[in-house]
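Right, chain A next:
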Amino acid sequence: MNRLPYDGVVLVAPVSVPYVRYTNETAHWWIARALREVLKIIEMAPQDLDGLSVSSFTLAPDTPVGLTQHLGISPRWLDTVPMGGASGVAAMRRAARAVQCGDVDVVACVAGDTNRIDSFRNLLSAFSRFSMDATFPYGFGGPNASFALLQDAYTHKYGATREDFGRIAVSQRANALMNPQAIMKKPLSLEQYMEGRMISDPISLFDCVMPCAGSEAFVLMHEDMAVAKGLPFARISATIERTNAFPDDPMQLRGGWAVDIDELWNMAGHGPSDIDVLQTYDDYPVICMMQFEDLGFCAKGEGPEFVRRHDLTIGGDFPHNTSGGQLSVGQAGAAGGYLGLVEAIRQVTQTAGPTQVEGAKRAVVSGFGVINYDRGLCSGAAIIEGAG
Partner candidate 1 sequence: MSALISNVAEALASGAARIVDLTHTLDPDFPVIILPPEFGQCARFRMEEVSAYDHRGPAWKWHNLTLNEHTGTHFDAPSHWVSGKDVPNGDVDEIDPSVFVGPVVVIDCSAGAAKDDDFELTPAVIEAWEVEHGTIPADAWVLMRTDWSKRRGAEYLNMAEDGPHSPGPTPAAIELLLKRDIRGFGTETVGTDAGQGSHYVPPYPAHYLLHGAGKFGLQCLCNLDLLPATGALLIAPPLKIKGGTGSPLRVLAMVMS
Partner candidate 2 sequence: MTTPLTRPSKKDPQKRTLVPVLPPVARSRAALGLGVMAAQGRFGLQVCKDCQAIQYPPRDACLKCLSADLVWQDVASEGTIMAETTIRVSPEPYFRERMPWRMGAVQLAAGPTVNCHLHGEVGRGDTVRMALKLDKAGQGVLIALPLKGSDLMQDDLVLRAMSSDPKHRRVLISDARSPVALALTQALLKAGAAHVFLGEPEAWLAWPERAAFEGLVNVSILPLDVTDASSVTKLAAEIGGKVDILINTASYVRPGGIMGNDTNFATKSFEVNTIGLMRLAQGFAPGMTGRAQDDTNSAVAFVNILSVRALSPDANYGAFGASQAAAHSISQSLRAEFRTSGLRMMNVYIGPIEGDAWFQPLPPPKVTPNAIARTLVSALVDGLEEATCGDIARDVYARWRADALLLEREMTGGGS
């Protein structure tokens, strides 16, 4: 059965609450700030909020149910998406169908997390049962070590060099310098990248994101409502998700996108060459490279060559992670899974300001998340288009 189009539903009100490295404020506080911002944009009182989708790692002991009472809202549709870096796309897909089918008229999608001193270690310790049982006892390198193994295997199978990964990080830093909300404010050269100290070989300092606190949000609503309110909006032309793809691959050298990618392009009705801007999930450059391949921008194993041939900056021939991505903006927990989508909405609605890619109309956003054991289990992707 073919997937139905997402007619009549649009994305509006992209909001990024500026990140901080450490905070004493709670996830509730960060989520409330983002929610307040989007409600202000769509001119809606909290009590009138119809639907809410929440992603957060640090709400405990609360769930989004408790959050509704905490925030004084009474939605008729509530969702929680625990898909980490794939949360943004997944939240959007679920909310879009609910709006489209009339279960709800407006859904605010919010992701946010706090970051206290030592909360990263505590978060990791309780992250998943398999990681508790089968990865953390082995050096407790966290995701750095997991992605180091992945990058080590990828590098040796496909002949990538550290410079190839460095190109991704360096371009994103160049983009981040245009973004006043990015935590990283200093330019990064390829030489500096190469001199970065090893964190978990071959992952080095500038391959790693900075855990921080922050929140991101956007809203789904009926297209006629957005028009009535005069809000810039984006349409969803195609979207996929996949969980625990290729379970028999001994190492993760491809993500779940590879399973569903043909459906994504078929549904969109065009190919990768028609894309103006790409927002990948970038907790490590190697996973960006895998997304270039698995999303169809180049063949498997050609990622290194692809980054050598393209300029990934805002003004380049292949604008990628235009806000600076998590590598330069910071990783605010589950908000990291929203960052690319929120930036993509800005790009295709021509509201990205200093990071705007000129004339950007179509964007691909992809997400990747939840290193449950040795690999990321969640993947998702969406193609969105500006209305103009």
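The rule we apply is simple: a residue touches a chain if its C-beta (ideal position, glycine included) is under 8 Å from a C-beta of that chain, and two chains touch if they have at least 3 such contacts; residues count from 1.
A quick word on the picks: all candidates are chains of the complex that A comes from, given by their letters.
Every value quoted in this text rests on a predicted model; they were computed, and no experiment measured them.
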Candidate from this complex that touches chain A, chosen among 1 or 2: 2
List of chain A residues in touch with candidate 2 within their complex: 118, 120-121, 124-125, 129-130, 132-142, 144-145, 148-150, 152-153, 156, 197-203, 247, 250-251, 373-374
